[in-house]
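Up next is chain A:
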Amino acid sequence: MSDKITKEEILRICNVQPKKCMKCGKCSGTCPAYDEMDYHPHQFVYMVEHGQIEKLMASQSIYKCLSCFACLERCPRNVEPAKLIEAVRLAVIRQQGKNHMTENDVPALLDEELPQQAIVSSMRKYKK
Partner candidate 1 sequence: MPMNQEWKPKIVAFCCNWCSYAGADLAGSSRLSYPADVKIIRIPCSCRLNPLFILRAFQRGADGVILCGCHPGDCHYSTGNYYARRRMTALFGMLSYLGIDSRRTRVEWVSAAEGAKFAETMNDFAKTIYALGENVKLEDLRCKEN
Partner candidate 2 sequence: MQRELMERIRALMDKGVADQVLAWKRGEFFYDTEPAILTKDELGEMVYDSFCGPNLSKYLIKEMPKIENKILALIKPCDSYSLNQLITEHRIDRDKVYVIGVGCKGKIDVDKIRAKGVSGITGVDENGDKITVHTLYGDTTLDRKDVLLGKCLFCKGKEHRIADETVGESEDTSEGSDRFEMVKKLEQMTPDERFSFWRKELSKCIRCNACRNVCPACSCVKCVFDNPNTGVQNKAAANEFEENLFHIIRAYHVAGRCTDCGECSRVCPQGIPLHLLNRKFISDINELYGTYQAGECAGQRHPLIDYTQEDSEPSIVHERGNNG
Partner candidate 3 sequence: MQKIGVFVCWCGSNIAATVDVKAVANAMRSEPGVVYSTDYQYMCSENGQNLIKDAIRDYKLDGVVVCSCSPRMHEATFRKTALSAGLNPYMVEIANIREQCSWIHKDMEEGTQKAMVLARAAIAKVKKNAPLTAGTTPVTKRALVIGGGIAGIQTALDVADAGYEVDIVEKSPTIGGRMAQLDKTFPTLDCSACILTPKMVEANQHENIHLITYAELENVSGFVGNFTARIKKKARYVDETKCTGCGICTEKCPSRKGLNAFNMGLNTRGAVYIPFAQAIPNVAVIDTENCLHFKTGKCGICQKNCSAGAINFEQKEEILERKYGAIIVATGFRPIDASAFDEYAYTQSKDVVTSLELERLMNAAGPTGGVLLRPSDGEHPKEIVFIQCVGSRCSKDAAKGKEYCSKICCMYTAKHAMLIREKYPDTNVHVFYIDVRTPGKNFDEFYRRAAEQYGVDYIKGMVGKVSVEGKKLHVQGSDLISNEQVHIDADLVVLATAIEPDPTARSIGTMLTASMDTNDFFTEAHPKLRPVESPTAGIFLSGVCQGPKDIPETVAQAGAAASKVIGLLSKKELVGNPCVAHANELLCNGCSQCEKVCPYGAITYEDKEVRGPEFRGTKRIAVVNEAICQGCGACTVTCPSTAMDLKGFSNNQIMEEVDAICR
């Protein structure tokens, strides 16, 4: 399939080096959205490194990530898992065409429990 997103493309988008990961799990230890995710931050890195891009693109995790960048901030190896996720998300958006959320969609989705950070990052994620 020619439109298959490759590991190389993901890495080109985000400029992350998953090989630097020493699998300490600090990213997952630090993630506030951990319990919501089907795959966890440390797995993102592993999966990209092993080319399991489609699995990741189909996962819910990429939408659960708050883009709070705590994993990126605290990673002792400067692997930057949040950037990987951002790249995978972007790849999904690119593949699907311009079907992403507009700011007008946001109010309808708001609920009281939603952290403010998620609202802000949703703008970054979905607004053009």
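Everything that follows uses one rule, which is that a contact is a pair of C-beta atoms (placed from the backbone, for glycine too) under 8 Å apart; a residue touches a chain by one contact, two chains touch by 3 or more; residues count from 1.
The candidates were selected such that all candidates are chains of the complex that A comes from, given by their letters.
Quick caveat, the model's predicted, so the values are computed rather than measured.
Enquirer: Which numbered candidate, 1, 2 or 3, lies in contact with chain A within the complex?
Expert: Contact with chain A is made by candidate 3.
Enquirer: For chain A, which residues count as touching candidate 3 in their complex?
Expert: Touch residues, chain A against candidate 3: 20, 22-31, 34-35, 40, 42-43, 70-71, 73-79.
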